[in-house]
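Of the protein chains in this complex, one is absent; all others appear in place.
Right, subunit A next:
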Amino acid sequence: MRIPILKLNDCLLISIQWELDDQTALEFQEDLLKRIHETNARGVVIDITSIDFIDSFIAKVLGDVINMSRLMGAKVVITGIQPAVAITLIELGIRLDDVMTALDLEKGLEKLQQELGD
């Protein structure tokens, strides 16, 4: 099943609602870049409130898609990282240092609007 990508003005909104398997994660990477290209989106919010763990593979796919989006000119904000996910990511040794994050979707959109300067 593919992850739906919604368009809101010049932003794309994604809410990941179920546990990501490798295939879905890689398809999402391609789908998002295609949608950025089709819609000229300048910003992307990926909400992961429903995700209860992230392993190094998913972290790599997420980190890569953020960098790929940046190459295309779109800024990405990750929102809704759960306490358990934050703890395990750091313990695992994964630092998403250059990644913009926000507590929830609402704050993520605010942050994106500030970044995009409108």
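Note that in this section a residue touches a chain if its C-beta (ideal position, glycine included) is under 8 Å from a C-beta of that chain, and two chains touch if they have at least 3 such contacts; residues count from 1.
Heads up, the rule we're going with is that contacts and distances are computed from a predicted model.
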What is the missing chain called in its UniProt entry, if the choices are "sulfate adenylyltransferase", "Phosphate transport system substrate-binding protein", "Anti-sigma regulatory factor" or "Potassium transporter"? "Anti-sigma regulatory factor"
Identified contact with the non-displayed chain, of A:Ile3, A:Leu33, A:Met68 or A:Val85: A:Val85
Determine and list the subunit A residues touching the chain excluded from the picture. 19, 21-23, 52-57, 59-60, 82-85, 87-88, 91-94
